[in-house]
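All protein chains but one are shown at their positions in the complex.
Chain nomenclature is as follows: A, B and C, assigned in order of appearance, with residue numbering initiated at 1 for each chain independently.
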Amino acid sequence: MDLTWNADEDQFRSEVRTWLAENVPAEPLPSGDTEVGFRLHQQWEKTLFDSRYSVVSWPEQYGGRGASLWQWLIFEEEYYRAGAPQRVSQNGIFLLAPILFEFGTEAQKQRYLLPMAEGIEQWGQGWSEPNAGSDLAGIKSHATKVDGGWRVNGQKTWTTRGAFCTHLFGLFRTDPDQERHRGLTYLMTPLDADGVTVRGVARLDGDEGFAEVFFEDAFVSDDDVLGGVDEGWAVAMATTSSERGLTLRSPGRFVAAVERLRGLAARYPEAVDARIADAITQAWIDAQAYQVSTLRTVTKMLDGESVGAESSLNKIFWSEMDVRIHEIALELLGARGELIDDSPDAVDAGGWMKGFQFALSGPIYAGTNEIQRNIVSERVLGLPRR
Amino acid sequence: MDLTWNADEDQFRSEVRTWLAENVPAEPLPSGDTEVGFRLHQQWEKTLFDSRYSVVSWPEQYGGRGASLWQWLIFEEEYYRAGAPQRVSQNGIFLLAPILFEFGTEAQKQRYLLPMAEGIEQWGQGWSEPNAGSDLAGIKSHATKVDGGWRVNGQKTWTTRGAFCTHLFGLFRTDPDQERHRGLTYLMTPLDADGVTVRGVARLDGDEGFAEVFFEDAFVSDDDVLGGVDEGWAVAMATTSSERGLTLRSPGRFVAAVERLRGLAARYPEAVDARIADAITQAWIDAQAYQVSTLRTVTKMLDGESVGAESSLNKIFWSEMDVRIHEIALELLGARGELIDDSPDAVDAGGWMKGFQFALSGPIYAGTNEIQRNIVSERVLGLPRR
Amino acid sequence: MRFAFTEDQLLFTSAVADLLADKYPAERVRAAWDTPTEAPDDRSVWQQLADMGVVGLLAPESTGGMGLGALDLHGLLVESGRVAMTEPIVETAAVAVPVLAAAGHSALASVIAGEQTVAVGFADDPVVRVDTDLLLLEHGGTWYLAETAAVTATPQTSVDGSRRLASIEWTPTPGHALPGDIAAARDRAIVAQSAQLVGLARHLLDETVAYVQVREQFGKPVGAQQAIKHKLADVLLAVDYAGPMVARAAHSIDEGDPDASVHASMAKCSAADAAKLAVRHGLQSHGAIAYTVEYDLHMWMKRVWALAAQWGTSAEHRDRVRQHLGL
Partner (left out) sequence: MRFAFTEDQLLFTSAVADLLADKYPAERVRAAWDTPTEAPDDRSVWQQLADMGVVGLLAPESTGGMGLGALDLHGLLVESGRVAMTEPIVETAAVAVPVLAAAGHSALASVIAGEQTVAVGFADDPVVRVDTDLLLLEHGGTWYLAETAAVTATPQTSVDGSRRLASIEWTPTPGHALPGDIAAARDRAIVAQSAQLVGLARHLLDETVAYVQVREQFGKPVGAQQAIKHKLADVLLAVDYAGPMVARAAHSIDEGDPDASVHASMAKCSAADAAKLAVRHGLQSHGAIAYTVEYDLHMWMKRVWALAAQWGTSAEHRDRVRQHLGL
């Protein structure tokens, strides 16, 4: 066991910290899930890219630095510590890119990775459908083989920031005779293609970034099939494992959130009774536990061990911790907590209520926590499926 | 709404309180789930009976006072407030007797109720079997028709205080061709009959009162069939509804437990921080909620409405409240909490740890709380069974 | 001893429920969100409630009211919560009307008649609803009545966009002072707010049950999943035990029970906690659809978040009970 950073890592942290201190906008950007905020965030992605901080762990040829997983963790810690903007590119860089690296053709990598790293092309996730939420196998959108590609029909929904994205990746049924998990293919498609209609749907927290995407005889080229035809399930499972696991929610995010909570408590000491102090302490312990556990997980990954179903444990842990952190803040704020946005009396511009609402999506998206607990109990503990 | 007691009820309460003050043993009796304690509790049941306090709500001819449900609630409140002994007769008087009143023949009532009220005949519950716990329909013990009665074979288990009881009631399969809920018959049998063997099993909390009961060609008379042959399921459901609902766990019990907890906090103020004070407050609120809710339930019953599946809500509420009350006490006691029995340094003779262990059986017996939540969601909320 | 509503109470509640089922669909709540700068101008429902006697229910008959009590109002407030009624029924009917009546104030008649509404504010919390005609404002332990248009209001935005809030500046003048028991008014508000929260929770539970009965995943209704069943059973448990606590507190207010304040606090934390649980499990059981503003449920959820913290959070009320217990 060695829980120290080496000189290179310290140096990397120092560079990142300095760069962030100089570049993170002094005023928080408007939410990236609004039209105006999205464009500002896209500019921020470009700023990151220009200093090769948008995808530090990618190979240099695609705009990265070939950073180690440890350096990535350090980058994330510093990024959240600095209160830097949300990553509107995250669906692309954290969910699609690992799949492209693993399953993509050389041509696909050449075509898609750099514009993604630069933030020019923004990717939406096309998993859910009106009748397929956590149950991805219930997907009904279908693609029929035509010359040189596929004709796609159907509807995707709950596509985060879909209203502002340029592209979409997701699963489509290519063999209707096969049941559930079979006969699905992973496709990538531009959203401005003929036959594709995007309809924005406003979210709970007031942001309009959700979208429904309708396909009516839209054409997708054979070049945009990711992985094998009818083999989309395995490809998708690799994605959801990333989403549930390490990459989407780095410990730095929650460590930073708890630090903000401590700061809130320090600013409103009269609102901090012993119960709230105890709750904040437990939240801090939880964030520490998540951080320490991540060190273990990264070590395992570097040792070549697979993480697999354990990523479901991660997803349950961080998503429920995130809800608790925000619940504590709202408890502390009391009646002030309902004030949001431009309210003169809103604390932190209503960010805690906004963050609470966002946190509530954590136990739902990327497979509900009920599904994750099924996965943990069946695949890790070995309990019977039925 | 009228939340006052009338003069008769006040008078009744005053009589009960006076009688208890004069008669409740100054020193707590040893646990009624031990051999020696059971005999002392049986004597206490006789003391109660002699003053017509053992079964206040029964008709006078069976040793009761014909007390109203309100008076019964008052009696229970005073009984627990006085710290009076546990009711070792409870399986008979609270579970079997309501069934005898509803389904019993005149001869059965004449035969069984008075010795039960007097505490001379003690009844064990014969529900669970090695492969039928919360799933009563899985019962395998069977009774075959013979001249004048039934020949019984099989095994019952987890019979509380079964090692000291004189009789047992329970379900036996009388028509092996019928599946699950059908073909069961409710039988009553003395435990000293030929072919009946009782084996004591010590419980978690150290008391030896659990028993396994083995039947090998034991004879049960036709006179001891309660309700119709093959109709035992409906009869049993009436029993478990009593057990889950009102009669077994009166609010007075939990109000008294929270008051003891307040007393503990008052004796150890240095161990009471703000969190524990808050937790005790919540427990007190819960006990109040249970009490107020019971007033509503009793009013409904007196209005002739059925309580039904809602009794499952009661069972969940009181059993989980009881665990919390004891968890708080043990939290307060810290390292002292592990000391029990005759330990010179044990607080309240280790009663909180003992009570905690007993409380943990609450979410298990009379149908686990998982089953109760199924019942609530399916029968009250109307969610689909599968 | 009898814990049940009277036939009159049940009939009145049922009449109000019928009216609201008819006249207060979710679109009406949505409309209140969509006109963010002024109060909803359709007062017909409020007028009908006033005509039925709901608004003046707590005022003596001699002043044009119904001379009834908090327990009579209880069921009506639960129904107002069930439909997420936006109008200030708690503030006007449960708080202001008895204050105006006790003070013999001339505004009472028009308030009871449904012509004017009243919001309530305290000096230690400058944020009040301003989508009313009048403001009943506490200052230094005394009530003052002001016209809303006459105070300097700085708009504040609530997560619950259907209620217009503002921080206000005003100068109390003796001419606007009203005699009245602040603490008693606060207890009435707490219990009334609790009743609304019970109604909000019931609606959230009912809607969630209805949704999971039909929404299918993995080849069966979501509501057949034991994890969902047990979550919703827990919501029912919380709501089912909170309801009687609130009714009891209303009764204690009517009876002048010396513990009425403690009962009110228990009512509030029970109802607020039940409602928050109904939101949490309701959202989780729905999944992503409840995360959109096109789906109506969000208006109920946000109302719960806002109201659960009004008139004292659960923690504050538990603390009041703690003090009563001497802990």
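Assume a residue touches a chain if its C-beta (ideal position, glycine included) is under 8 Å from a C-beta of that chain, and two chains touch if they have at least 3 such contacts.
Just so you know, these numbers come straight off a predicted model, no measurement behind them.
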Identified contact with the non-displayed chain, of B:Leu3, B:Ala193 or B:Leu339: B:Leu339
Candidate in contact with the missing chain, chosen from B:Pro28, B:Pro115 or B:Gly133: B:Gly133
Residue among A:Glu9, A:Asp175, A:Asp230 or A:Asp345 touching the omitted chain: A:Glu9
Hidden partner chain, touching residue among A:Trp150, A:Tyr186 or A:Phe317: A:Phe317
Contact with the hidden chain (one of B:Val201, B:Ala238 or B:Met301): B:Val201
Chain A residues that touch the omitted chain in the full complex: 1-6, 9, 70, 262, 265, 272, 277-278, 280-282, 284-285, 288-290, 292-293, 295-296, 298-300, 303, 310, 313, 316-317, 370, 372-374, 376-378, 380-386
For chain C, residues in touch with the removed chain: 225-227, 230
Absent-chain interface as seen on chain B, which is shown: 128, 131-135, 137-138, 157-158, 201-204, 206, 210, 273, 275-276, 330-331, 333-346, 350, 353, 357, 360-361, 363-365, 368-370, 373
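In this section, only the chains that are shown with their structure count from here on.
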Intercentroid distance (Cα basis), chain C paired with chain B, Å: 40
Whole-Å gap separating chain A and chain B, where each centre is the average of the chain's CA atoms: 52
Multi-partner residues of chain C (at least 2 other chains): 228, 315, 319
Touching two or more other chains - residue numbers and ranges from chain A: 273, 275
